[in-house]
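These notes are about the structure you will find just below.
Presenting chain A:
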Amino acid sequence: MKQKLLNISDLHIELPEGSDRQYAIQKVDLELKQGETLCVVGESGSGKSLTARAIMGLLPEPHVRVSNGEIIFNGEDITKVSYERLRDLRGSEISMIFQEPMTALNPVMSIGSQIDEIFRYHVSMSKAERQKRAIELLADVNLPNPTQIMNAYPHELSGGQRQRAMIAMALALKPQILIADEPTTALDVTTQAQILKLIKDMQTVYDTGVLFITHDFGVVADIADRVAVMQHGIVVESGTVKQVLNNPKHPYTKALISAVPSLTPRKAKTISKEKVLEVKDVSKTFGGGRGLFGFGKPSRQVDALKNVTLDLYNGETLGVVGESGSGKSTLARCIIRLMDTDAGAITIEGTQINLLKRKAMRTWRNKIQMVFQDPFASLNPRIRVGDIIAQGPITQGVAREDALKRARELISIVGLDDRSFERYPHEFSGGQRQRIGIARSLALKPEILIADEPVSALDVSIQSQILDLLDDIREQMKLSMIFITHDLRVAAQVCDRMAVMQYGEVVEVGKTKDIFANPQHNYTIDLLSAVPGKDWKGISPTVNAGKSKAKAKPKSRSKTS
Partner candidate 1 sequence: MKNIFKGSLVALALILSSVAAKAQEAGGTLAFLVQPEPPTLASYVSTSGPIGLVMPKVYEGLFDYDNDGKMVPMLAESYEMSADGKTVTFNLRKGVRWHDGEPFTSADVKFTILEVLKKVHPRGPNSFREVSRIDTPDDHTAIFHLDNPAPYMMRSFSAYESPMVPMHLLEGQDIKSAPLANNPVGTGPFKFVEWKKGQYIRLDKNEDYWQEGLPYLDRIVGRFIPDASTRTAAMENGEVMYAAYNAIPNIDAVRLKERDDIDVTTDGYSMINPMALIEFNTKEGPFVDPAIRRAISTAIDRRFMIDTIFFGYGKPATSALSSNYKATNLHAEMPNYPETGDVDAANAMLDAAGYARDGDGVRMRAVLDIIPYGEDWRRAGEYLKQAMGDIGIEIELRYEDVPTWLKRVYHNYDFEMNVNYFYQLPDPVLGVHRHYGTNQIRQGTHFVNSSRYSNPELDALLDSGSKEPDAAKRTATYQEIQEILANDMPVVNLFELEFLTVYNTELKGAYGSAMGAYGSFREAWLED
Partner candidate 2 sequence: MTRSSKIFRFVLKRLLQGIPIILAIVIINFFLLNMADGDAVDVLAGEAGSATPEYMAELRAKFGLDQPLPVQLFVYLKNVVVLDLGYSFRHDMPVSELIVDRFWPTALLMVSTILLAVGFGILLGLLAAMRLNTWKDAVITVFALITYATPLFWVGLMMIVVFSLNLGWFPTSGMENVAAFYEGWDRVKDIAVHLVLPTITLSLFYLALYTRMMRASMLEQYGQDYVITARAKGLTERRITFVHVLRNALLPVVTMAGVQVGALIGGSVIVESVFAWPGLGMLAFESLFARDLNLLLGIFLLSSVLVIVVNLIVDIIYSLLDPRIEVS
C-alpha cells in the first residue's frame, strides 16, 4: 500500500474584491499517493493552476489567498505552516515544473548555478559535491554533454532541453511530490512525448507522487493513474483514469471528452480535379542580412522553405502539418503574400501572384483570405467588431453601407449576437473572437481560405465548435481551404488531404486517411506515434506506427541549384 502524501480537503481560494467571482476554487478535495500520477484536467479558468500553486504556498498573496480548507502534506497543514517551514519544503519535499521553461528559468544565470542553488539552500554539501551531483542530474534527464550544459544559459538550449533542465532541478533533492503545471503544452508533440516519458521514468526511479496539471486528455490518457476534472474552481469528477476517460459521469466531463477530436480520419470527400492554387518549388530563406543599423553580425541563415510544391484542389481542405520551425506558417504567409518568396511560383487562375506588385496584388485579395492563430492578437483592440469585419470590403472599394450590411450578415453566419457589431474585441471570449476573425476573412467572399492554426489557442470544447463552423462555412461558401496545424487529431477531423512538413520541406503528401493508415516517411511515423492518448482515443487498429520503415521521398525534390 502506497503511502498517502497529500490530502487536500475543502480547499477554498478567495479572489480579490471586484473579481468576476468570489472564489477561484472552492470545496476542492484531492489526494495524492506515493508513486502515483494525479492529473488535474480542466479548461482555462478552471482553477487547476491555482490549486497547484496553493500546494507550494505560491499564491499571489494577499490578493489571492486560501480562505478555507487544508492541504495536509505528511501530517502538516501547508496552509498554516511558517514561512520558514514552507521554504524548507519547497524544492526539497515538493517541487514544481512549469509550462514555459524559457521564462521559468532565470535568463541571466547559468543552468549550473540555478541547479546549484537548490543544494545550497537545502543541504550542506561541498562545492565540488554539488557540482558533481548537478552533472549527474543533467545526465539523468538525458541531456547531452552535461558539463557543457552546466555553463550554458537558458537561451542557448532548445525548448525540450530547457524543460529537461527544469526537471533535473525539480528532482535534485528527490522530492516526494512533483507538481507539473502543463509542462509540455509549449513543446512540440515529439518533444512532448519524450518529456512525458522522462517524467514517467523519473517517477519510477524516485517513487515520486506527481500532480500533473493539463488541459489535454490525450496526455491524461498516457500518464495518469487517477484524474480530477475541474470546472469553474470545482472538482466535478474524479476517479481512476479508466473510469473517467472511458465512462465519464459528469456532463461536463462527457462534453469535454467528446470534444477531443478522434485520431481516426473522417471520411474524405471526393476531390475535384480543378486546381485553384498551385505552389511550385517555392523557397524562402531568412536571415543572412545584417541586423539593425548594420550593428549585428550577419545573422544565421535559415531555410524556411525548400522547394515546396503543393496543389490545392477546388473544394478540398488541405492540411499542412508539422512541428514548430517546419515552415508551415511561412508557407501560409508566402501564399497570402505577407512575405515574399525567394524562388518558385504561386499561381492562382493562371496568374503568378508571388510576383505581383503590392498594388496589383490588391485585387487578388478578394480571392484568398486568412484566419489567424491567436484570437487575441489578430483583432485590433481599438476598432469595433463591425468595422473590423467591414474593413476589407471598404478597402476593396465597396460602399460603406453595403460593407456594413454584409458585416451584419456575417456576424450572424458565424453565430454571434447582432449586438456584437458595436462592441470592441476585448469584450469577447477567445472562441467568439475567432468567429469574428473568420467573419472578417469571409467578408471579401474569398475562394481560398488559409487557416493558420485557427484552434490551437482555444480550449478543447471551443475548438470543436470552431472546427464545425469552418466546416459549415466551407460547405456553404464553396471554399477551398489550407489548414495549418500541429495537431494531428485536428488534422484528422478537418483535412481531406494533408502535407507533412519538416525543416522547410514537404516530406509527405497524400489523402489524410492514407497517411494515417500508412505513413511513408519516418518523420510522419514519429509524429503519429507521438500523439498523446492514441491508445485511448486513437487511430483504428489499422495503424501501427513504427512498423513501416520505408522512407518516402518527398514529392518534387528537384533541387534548383
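Please note the rule applied: a contact is a pair of C-beta atoms (placed from the backbone, for glycine too) under 8 Å apart; a residue touches a chain by one contact, two chains touch by 3 or more; residues count from 1.
The candidates were selected such that all candidates are chains of the complex that A comes from, given by their letters.
Everything numeric in this text was worked out from a predicted model, so none of it was measured.
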Complex member in contact with chain A (any copy), out of 1 or 2: 2
Parts of chain A lying in touch with candidate 2, wherever the complex brings them together: 53, 56, 58, 87-92, 95-96, 98, 100, 103-110, 117-118, 121-122, 153, 155-156, 166, 169, 293-297
